[in-house]
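After the structure tokens below, expect a handful of questions from me.
In this view, the complex is presented without one of its protein chains, the others remaining in place.
Chain lettering (A, B and C) follows the sequence in which the chains are written, and residue indices restart at 1 in each chain.
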Amino acid sequence: MIRFDSDYGEGAHPKILEKLNETNMVQTPGYGGDSYCEEAAQMIKGLCKRDDLDVHFLVGGTLTNLLSVTASLRYHQSVIAPTCGHIFVMETGAIEAAGHKIHTLPEKDGKITASQIDEVCEEYWSNSARVHFTQPKLVYITQSTEYGTLYKKAEIAAIAEVCRKRDLYLYIDGARLGYGMASEENDADLPFLAEHCDIFYIGGNKQGMLFGEAIIIKNREIAKDFRSLIKQRGGLLAKGRLLGIQFSTLLADNLYIQIAKHANSMADLIRQGLKKMKVKFFVENTTNLLFVVLPLTVLEELSKGYAFTYGKKINEKERVVRISTSWATKEENVQTFLRDMERVLSEKHLGIAA
Amino acid sequence: MIRFDSDYGEGAHPKILEKLNETNMVQTPGYGGDSYCEEAAQMIKGLCKRDDLDVHFLVGGTLTNLLSVTASLRYHQSVIAPTCGHIFVMETGAIEAAGHKIHTLPEKDGKITASQIDEVCEEYWSNSARVHFTQPKLVYITQSTEYGTLYKKAEIAAIAEVCRKRDLYLYIDGARLGYGMASEENDADLPFLAEHCDIFYIGGNKQGMLFGEAIIIKNREIAKDFRSLIKQRGGLLAKGRLLGIQFSTLLADNLYIQIAKHANSMADLIRQGLKKMKVKFFVENTTNLLFVVLPLTVLEELSKGYAFTYGKKINEKERVVRISTSWATKEENVQTFLRDMERVLSEKHLGIAA
Amino acid sequence: MIRFDSDYGEGAHPKILEKLNETNMVQTPGYGGDSYCEEAAQMIKGLCKRDDLDVHFLVGGTLTNLLSVTASLRYHQSVIAPTCGHIFVMETGAIEAAGHKIHTLPEKDGKITASQIDEVCEEYWSNSARVHFTQPKLVYITQSTEYGTLYKKAEIAAIAEVCRKRDLYLYIDGARLGYGMASEENDADLPFLAEHCDIFYIGGNKQGMLFGEAIIIKNREIAKDFRSLIKQRGGLLAKGRLLGIQFSTLLADNLYIQIAKHANSMADLIRQGLKKMKVKFFVENTTNLLFVVLPLTVLEELSKGYAFTYGKKINEKERVVRISTSWATKEENVQTFLRDMERVLSEKHLGIAA
Partner (left out) sequence: MIRFDSDYGEGAHPKILEKLNETNMVQTPGYGGDSYCEEAAQMIKGLCKRDDLDVHFLVGGTLTNLLSVTASLRYHQSVIAPTCGHIFVMETGAIEAAGHKIHTLPEKDGKITASQIDEVCEEYWSNSARVHFTQPKLVYITQSTEYGTLYKKAEIAAIAEVCRKRDLYLYIDGARLGYGMASEENDADLPFLAEHCDIFYIGGNKQGMLFGEAIIIKNREIAKDFRSLIKQRGGLLAKGRLLGIQFSTLLADNLYIQIAKHANSMADLIRQGLKKMKVKFFVENTTNLLFVVLPLTVLEELSKGYAFTYGKKINEKERVVRISTSWATKEENVQTFLRDMERVLSEKHLGIAA
């Protein structure tokens, strides 16, 4: 079985593992009060080119989103998100379980716009009976998005501008931020994000770490006592150093971008290969997640040797499938996959064989 | 600085790290749906000598407690715990934040008794106005306890009996279960615990793993959809295999007990040494946590070279101090510490020098 | 100003107020442990023709919904509701604030169908990755609906059948149940509802009481310790008798239906009148809430003398408006309103004058 179902199918990038081995017997205080975490936090501030940031390290994305969202809201406030937002569809109602409604907006290629957000606010604030509705206070977007697409600088700046005008916070879920930053299409770098967001995170789980996400908070109100919130939600890792060690390795020498570039180039190989075979793409993008529409008969055959993530059925005969590459994807596996795909399409009298 | 402040000051036991290295590039599905987790779960059932158990792996203790407690309670129900219980004093109100009152009972050497629990239930159920009070439904105890002491089989059996009678669940926090099981004083083995508890956990964080706790659920009502609860609280590790790999290594060949024995024997060296110096013990126990009463002047001197965990002040001049050993404690550090202690006590005209 | 904006614009039906006066100086125990509450509960069981029901009295609808929904769900479970459901759009996120996602379904005339519900369940239970989603466990519908329409017996029976099949609970919000039951269109009486629901409520706030809703629980799991839940949410009225006194008066001699019939007949007068004027109806129904589409120019004029509830804009020139009648609506006010409407439409060159 060759796995293209996720970008977290292996352990850690060898350099990260090496560093964990190397530091294993060093004694440190617990809960992140160690020099590795301090070093990693400083590196992040350096990459963001500003010092007025709080940096916290967490194990996983759902808890990271949960903490970022809840720290930003009071009870009666809601978070605006696209209907495909990870917090809305993939986290077992974690945000609602923590007490907050998610106000969803229709997305286009995984993205929402400044004017959609503005409209929601106008509707709320212009309604004299608004006491009966939740108050929009936070905007949640993802970069790169759940569909592997990217917000451009102009789009983020416009959203940030609406946020300022409407007294909203802006939060970017960066579970796959590196894949986005490694794309040539991208124009939003870390300093730009740090300038325009109140809070965002750089993902490690999906980009070569054993585990880990780095939350970056600029807004002072959200930042207040954030470590207490982490602890209360069970997110303060006893051996917190493990997060510092991993992040300082990942962020050194641009390793973060390098390995994302590898994943993107593997995705591009698949993208070009499938396009030649006239496979339909559900979404166009330039990062490590591919969304294609495949006949169920083809999928049945391929599923014997390959793992994918299955999306919704388009019709009785076709389904959307997500193909993920990662820092660990081997080119030989990609080539084997493309050959198998070609063969199966041909057998089923589809694709270029048609 | 030599650290005796915790049993999670280093990375992982070398065998565990070795196994993580060895399996690093294997591809697996995410979120614990891998063969390593399956293997570790089977090992635990084997050690508990029963098959009717659900086993789940989590990263940390606070989230483990949070999930175990909340899965056991409905909104109006409370958990009974000793005043020193980790959930009451060290988790930033995580249980209350999840909606439940902790009904505390006075502890003796870290332990509570069956009759104390029975009395709480009697008080509740005999009160016709009980609708105004929370309903006791779960008993939380720790083995080994926060003071390093142990519940004996007879004590646990008596508590379990009250639980049956009063329709309570019994939960044992096993953050340091191995240190307890490795003590000669202990008579409660895993099959005994599995028989008498509705839910309990075997700690990994404090016993040689990078991170990890194994929740063992016998009660079917608590077990229901537990994985959904884990995910919702942000506790489902993307690379879940890391927990399976670590636990299957730790539990193989009795490694779990071996390394705990080492910690206990290091603690015993310190215990015997300090007793010779007539240092006062706050609590008597046989595991890896020592609680001694030291003059502030002595502490001030020792703190230059040693890290401890500081407890409450006994009076104007003395304070309780917790000294932890672990799987990683080096005998040479213990010897150095004892020599330094002797020297400092002597300088301050205390202890054997007095 | 003549008010058609709600059915709770006056105090209580005179008979209810009379009974409150009459019993004022009687001494009773607090929190509903009095004979009036007992009597009212017995009357409800009688009307439902079954004895296996728990009856609780609450002050308001939002708390009633909140308690009914939360008592039915565990943390990871969600409630299915139409997009227009009161719990989704009008309660400031109360359900989410209590920890639960609302899974909305598109409604038609305020109603959802058994097959829609079945599909949601199929999607959840057939997904092997369902641990990442909330589990549907409760169906919320309203009778009469937010659009004043009615579920027929066959529709409710079909929904109840899906609920049985899918292990879902069925809950009916009866804030305006009386208006529905008083309609000639209705075929679902109280015994039918009690048979098919796990829990439902009979509204008093909108049907002639100062305040009050009666929750009726058949399902034993939901019923358990329900009074504790009420108290915990702050819903246990100190002078609980006030609810018993009001309900026993309202339900005696069919007063409940009588006053709803009056409201419905007043609505019908308006309905027939507006239809003659060719006013467009947004929804067709037979109860006390009318939804009409009116030009903004007409509304501007009418709003000087009449209060309505304003709905969404249909286009640049028209808006949906809700017109409510109640037990207290005076026929003379209805006639005055119809004359004014005719005049305004005529002035604006609309309606029958066109």
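Criterion: contacts are C-beta pairs under 8 Å (C-beta built on N, C-alpha and C of every residue); 3 or more make two chains touch, one makes a residue touch a chain.
Not measured: the values here are computed from a predicted model.
Within the whole complex, the absent chain has one touching residue among C:L66, C:C84, C:I141 or C:I156, and that is C:L66.
Listed residues B:G33, B:G99 or B:G273: the one in touch with the omitted chain is B:G99.
Of the candidate positions B:T23, B:N65 or B:S78, contact with the hidden chain is made by B:S78.
Between the chain not shown and the residues C:S78, C:T92 or C:T249, the one that touches is C:T92.
In the full complex, chain C makes contact with the omitted chain through residues 1-3, 5-6, 8-12, 14, 17, 20-21, 23-30, 59-66, 91-94, 97, 205-206, 210-211, 228, 231-239, 241-242, 307, 328. If you put the missing chain back, the residues of chain B touching it would be 75-76, 78, 89-93, 96-101, 131-134. Across the interface with the omitted chain, chain A contributes residues 31, 70, 74-76, 130-132, 134-135, 224-225, 227-229, 231-232, 236.
One rule holds in what follows: only the chains that are shown with their structure count from here on.
Distance from chain C peaks, on a Cα-centroid basis, for B. Chain B has its Cα centroid 35 Å from the Cα centroid of chain A.
A separation of 42 Å divides the Cα centre of chain A from that of chain C. Between chain B and chain C, the centres computed from C-alpha atoms are 51 Å apart.
Residues of chain A found to touch two or more other chains are 91-93, 97.
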